[in-house]
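This is the structure, below, for whatever I ask next.
The other protein chains are all here in position, but one chain of the complex has been omitted.
What follows is chain A.
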Amino acid sequence: MEKISITKIQALMLGITSITVTGHLLFIPVIIVHAGRDSWISLLLATIPAMLIGFTVALLSQRYQGYSMVEYSQIILGKWFGKLVVFIFLFYFFHEATISIRGLGEFYTSAVTPRTPIMVFLIAMLVLAGYAVRCGLEVIARTNQVILVTLIPIGILASALTHKDKDYRNFLPILEDSFGPVWDGTLPIISLYSSIFVLSMIFPFVNDTKQLKRYSIITMIILIMMFVGPVTGVVAIYGAERAQGLYFPTFLTLRDIEIGALQRLDILGILLWSLGSFSKVTLFLYAIVLAIAQLF
């Protein structure tokens, strides 16, 4: 087998794409349901735990250089207990991959092409992800680089185009129900950010792990920033009460764009989530395959 080597930027870019896109699609509704108009405070509160998670992943990979999560768990915790922990993680990865693939399918069947059976999307996505995994980590990393570079301008464009409809008075009053709901909103964000742990499977292939901790923390901060736009945007446009009842609020903001001849930019949203979900599914599938191979 050829020696795989990717750069740390490539690895972290994989993390960014996979968390951002499913986060926007599936987690933002959850956050808004819990925290309502104070969602942005939940997001801010999640900064510290998110950075801690990023730090931990990088630290472990730096300590046990060249070892993946599967291998160092067994070194740290002993053979049997380590295997148990790995097993739990394996299920977690599986769960994440399943959720995002199902999320994409649901998105398509409910918002884009309602008459197509969901199985079509699921199978197509799995075939695609399987093909990418078969091509290897380097290919996945490079593909994801292209994807992320196209996604970020689209995201910024979407956020800029919706600016007209935003009404920031929707955020008032702040902390009406005290901190309770805000905490509830923080938890899903943290759980979302913990899926960065999947990177522990690919950090061993990074060619240069110097300053990995710093890069990892910066990645988490970038991730937080990428959520600020959509979380505040949805509430600012629809108001807390209406936003809570929407299935795919971030998609709807795109759909409702109307500036002159520019209207109905759903296609941008579809592009965003398809590409992003592909990255995430591929990354997790790769992690699962690698973990199973290393475990048994």
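As a convention for this text, contacts are C-beta pairs under 8 Å (C-beta built on N, C-alpha and C of every residue); 3 or more make two chains touch, one makes a residue touch a chain; residues count from 1.
Methods note: contacts and distances are computed from a predicted model.
Asker: Assign the chain not included in the display its UniProt protein name, restricting the answer to "Energy-coupling factor transport system substrate-specific component", "ABC transporter permease", "Spore germination protein" or "Peptidoglycan-associated lipoprotein".
Answerer: Spelling it out: the chain absent from the display is recorded in UniProt as "Spore germination protein".
Asker: For the chain not shown, which residue from A:Val30, A:Leu246, A:Leu271 or A:Val289 touches it across the whole complex?
Answerer: A:Leu271
Asker: Of A:Ile4, A:Val33 or A:Val112, which sits in contact with the chain we cannot see?
Answerer: Only one listed residue reaches the unshown chain, and that is A:Val112.
Asker: Please identify which residue in A:Ser42, A:Gln145 or A:Thr186 touches the non-displayed chain.
Answerer: A:Gln145
Asker: Among A:Leu25, A:Leu90 or A:Ala132, which residue is in touch with the absent chain?
Answerer: Going through A:Leu25, A:Leu90 or A:Ala132 one by one, A:Ala132 is the residue touching the chain not shown.
Asker: Hey, which of A:Val120, A:Ile156, A:Leu175 or A:Val228 is the one touching the hidden chain?
Answerer: A:Val120
Asker: To test your reading of the contact rule: which positions on chain A touch the chain that is missing from view?
Answerer: Here the touching residues of chain A are 7, 9-10, 108, 112-113, 116, 120-121, 124-125, 128, 131-132, 135-136, 138-140, 142-143, 145-147, 261, 263-264, 266-267, 270-271, 274-275, 278.
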